[in-house]
Structure formats: structure tokens, C-alpha cells
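Quick notes on the structure that follows.
The complex appears here without one of its protein chains, the remainder shown in place.
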Amino acid sequence: MIVSVQMFARARDLAATDRVQLALPEGAHAGELKDALAERFPALRPVLPALLVAVNGAYATAETVLFQDAEIACFPPVSGG
Amino acid sequence: MIVSVQMFARARDLAATDRVQLALPEGAHAGELKDALAERFPALRPVLPALLVAVNGAYATAETVLFQDAEIACFPPVSGG
Amino acid sequence: MIRLTHDPIDPAGLTQLVRSPAAGAVVLFLGTVREMTAGRQTAFLEYDAYPAMAEAQLAALDAEARARWPIVEAAIVHRLGRLDLGEISVAVVVSTPHRDQAFDAARFLIDRLKQVVPIWKKEHFSDGRTEWVHPGLPAEEQPPRSGADAERSDTL
Partner (left out) sequence: MIRLTHDPIDPAGLTQLVRSPAAGAVVLFLGTVREMTAGRQTAFLEYDAYPAMAEAQLAALDAEARARWPIVEAAIVHRLGRLDLGEISVAVVVSTPHRDQAFDAARFLIDRLKQVVPIWKKEHFSDGRTEWVHPGLPAEEQPPRSGADAERSDTL
């Protein structure tokens, strides 16, 4: 399946893009998404363990299953307030 | 000595006055002041243990020594805010 | 800034007063006149004070807070006289570099104010009864103003 991933803040700067399309196996987990991002954007590797994944507006764990039309985002720890 | 005592809130209502002059022995304590107030105003007796005495803007204990020209006040527990 | 006033309190002005580029946090507390207390309906409140001592106690609380927290600016204002439902009886506002400090200092100031500052609240209930509020003292024994009032208050 093809998933579209929005990226924010330093993750966006390091990847030099705010959105990327990735080909993942059907039923891939959020953890596999992070690995695929690191492969596509080596600059993300130093921050990879801290990156958060959200699926349809909710935080995902490494085991959260992704699906084709989900709204997926990846970003570093938040700092609002 | 003669001391002048300001009274506030329910103490003022029970005594039906906002200021009273009392004759006390030289060196009398705040505790004795309360006893003298209860004698002068029997209506104060039910609330006497809860009444607070202030001398020159600071809370007194029963042992605080009074003096002639002190600014003395007597009032029930506060409820501002 | 410490003040007792008979005029309405302006929370916006007080908040502006404490804002500063040296502060990352502002906490404002407002006490407002609540309509219902323990099932009884308030018509309005009346606040009385022993002004000289109240100002001295407020100044001491302000100094104590500034010694405990890195306060950039602080203001405490208490209103006196008659206050209608929803009006502001007291405002405490504090600015500090970080938010925990502002929350802790504001809470300290209002908690201590209610314990030590000689100000008293008189409830004017909607059934016509009145009562000075004195924590720890039993409620005043007060005859009802009329038979009709007494019956009405029994139904509360």
C-alpha cells in the first residue's frame, strides 16, 4: 500500500519536505513506517527513536497498524505552550 | 489603663458598637481583654473562644501584652476572598 | 500592588500590569460571587474590612511570596461593599519566569488571604436572611423576618 505521511518541525527540516509517499506492505505497523522514513531520509536517523507517529489524529504505538487512507503524521516531541 | 478596641463583623453586631473603651490593669494581656469584653457584652460569650485580637495590625496571642496607645481590634474569623 | 477598593475590579488591567518579557507565565485568580452555596441562594454579598490591618497583612503576604518565588510582578486587589452575583470580589495575579512558580504563588496568595486578611463577607440570601460568614463559628441564630419568609426558607 502507499501511505502519505505529513512531517512537522525539525523532522520536516531534516527531511526537507513536509509530505512523503511511502510504499509499505499491507498491514504495516507504525514502527515499520519509522524504519522506512529513516531509509528514505538518512538525516532523520539521529532523532528516529524520539519521533512520534500519529494516525488519524491519535498517537500511535510501534504496533499500531497503518492503512492506506489513514491520515498519518510523523514529528518530534511537541513544545507548545 | 484605658484601651480603645475596634470591633468588626458579627462581633460588632453582637456588641452593637464598633468601638469600646475598657479599663484594664497595666500590662494586661489579650486574653484578659477578651474576658473584659465578655463581661461588658454578654452577647459575645458564645463566640468568645473564636474571637481574634489584633494589636497594631498584627495578630495577638492570649499572652500578648497590651499597652495604652496600641491600636487594638477584636473580630471573628475572617472570610475574605 | 496591593489595594482595597469599593469600585469594580478590572482583571484585564491587572493582567496587563504584571505582563513582562522577563516572565513566561501569568496566573490570574478571580473570586466571583456565586449564586448557590450549600443549597441556599445568595441575593448579594457585602464585604467589610479592617482596612489598615488588611493592607498590612496583604503587604506581608506579597513580601512572603516574593521571597519564596521569583515573582516578576504581582497584584492583589480586594473589593469591599455590596457585590452582586457574578461580580469579582478578589483578584490575585502573578507573573514569573516559569508556570509552576506562577500557579504556586497565586494559590499561596489567595489561600493565605482567606486565612489571615481581616475582611468579612456578609451573605444576603434571597429569602431575606443575612449572615456574617465566620469559618469555624456556628451560623447566627436569627429569627425569620416574617412567617411567610420562614415558610419559604423551610422549603429550600
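So that you can tell them apart, the chains are marked A, B and C in the order they are listed, and the count of residues begins at 1 in each.
Following the convention adopted for this analysis, contacts are C-beta pairs under 8 Å (C-beta built on N, C-alpha and C of every residue); 3 or more make two chains touch, one makes a residue touch a chain.
Quick caveat, the model's predicted, so the values are computed rather than measured.
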item	value
Shown chains touched by the chain that is not drawn here	A, C
Hidden partner chain, touching residue among C:Arg3, C:Arg66, C:Arg107 or C:His124	C:Arg107
Residue of C:Ile2, C:Leu17, C:Val33 or C:Ala52 touching the missing chain in the full complex	C:Val33
Missing-partner contacts on chain A, residue numbers	6, 8-10, 13, 47, 50, 54, 57-59, 71, 73, 75-81
Residues of chain C in contact with the chain not shown	11-12, 15, 19-36, 85-86, 95, 97, 99, 102-103, 106-107, 110
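By definition in this document, only the chains that are shown with their structure count from here on.
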item	value
Centroid distance [mean C-alpha coordinates] between chain C and chain B, Å	25
Separation of chain A from chain B, taking each centre as the mean of its C-alpha atoms, in whole Å	72
